[in-house]
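Mind looking over this structure? Questions follow.
A single protein chain has been omitted from the complex, and every remaining protein chain is retained in its original position.
Showing subunit A:
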Amino acid sequence: MAIISTAGLARTFRTGNGPVEAVRGIDLTVREGEILGFLGPNGAGKTTTLRMLTTLLRPTGGAATVAGHDLVGDPAGVRRAVGYVAQSGGVDPQVPVREELVTQGRLYRLTRDQAVRRAAELAEDLGLTGLLDRRTSTLSGGQRRRLDIALGLTHRPKVLFLDEPTTGLDPASRADLWDLVRRLRDEHGTTVFLTTHYLDEADALADRLVVVDGGVVVAEGTPGALKLRHGGSIDATLQETFLAITGRGPAPAGSAPVSV
């Protein structure tokens, strides 16, 4: 059962220097309860795709349904069903953790009491309980990330979109986050759609990979199948496989990701 399906999803930005075709036509389906790794070099169009699938950006072409709601026809339905954690997160450095969590609950239309209760629950689940009265600026990278994810989980979304969730985290925090993602899927059946340019992450975490480059899907399959097909053998590293698919490494130096 597909919880996300897109057909020719595209986005062209108009800029001062002419149009930028960030996403040229993405066709993909995601099954319910799947952890999908959305892989691609910087500038491949990963963030732009995520922003379209979460209603933040209107597609300039194609169509998609997310959790049974049409992206363009029923954005409100999509918003109720999905959580989104942007690469930059989205917390105010001056605001205490508790206030961010409660505000988020209220943005999702919980009553004050419900929002307070939900904040305590999320804090418990994500190991933030001792930090509730601290300003978000005082959190470590890993704690910040857990808070960002807690905000995205406030309304128990069916689908969680994570944009480069472990970029900048130390190895221990990355491992914690991987566990958290697996737990979300195993305990709540949450579908997780995550972008990354860490191949080990994709390999360890994702049930299936979709590789994008230049705004189109260039390969997809389980990590094992991709290695076999493109890397030459099941023992190929994902790095070799990725090189074979895109002709270059996943994160060419000097091209900073655009965060918007």
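Criterion: contacts are C-beta pairs under 8 Å (C-beta built on N, C-alpha and C of every residue); 3 or more make two chains touch, one makes a residue touch a chain; residues count from 1.
One rule holds in what follows: contacts and distances are computed from a predicted model.
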Quick one: the chain not pictured, UniProt calls it what, "Cytochrome c-type protein", "Lactate utilization protein C", "Transport permease protein" or "Quinol oxidase subunit 1"?
"Transport permease protein"
Hidden partner chain, touching residue among A:Gly61, A:Gly90, A:Gly127 or A:Gly221:
A:Gly90
Which residue among A:Thr49, A:Gln104, A:Gln143 or A:Thr166 touches the omitted chain?
A:Gln104
Out of A:Thr6, A:Thr55, A:Gln143 or A:Thr195, which residue would touch the omitted chain in the full complex?
A:Thr55
Touching the hidden chain in the full complex, which residues of subunit A are there? Just list them.
51, 54-58, 76, 79-80, 82-84, 86-95, 99, 103-104, 106-109, 151, 155, 259-260
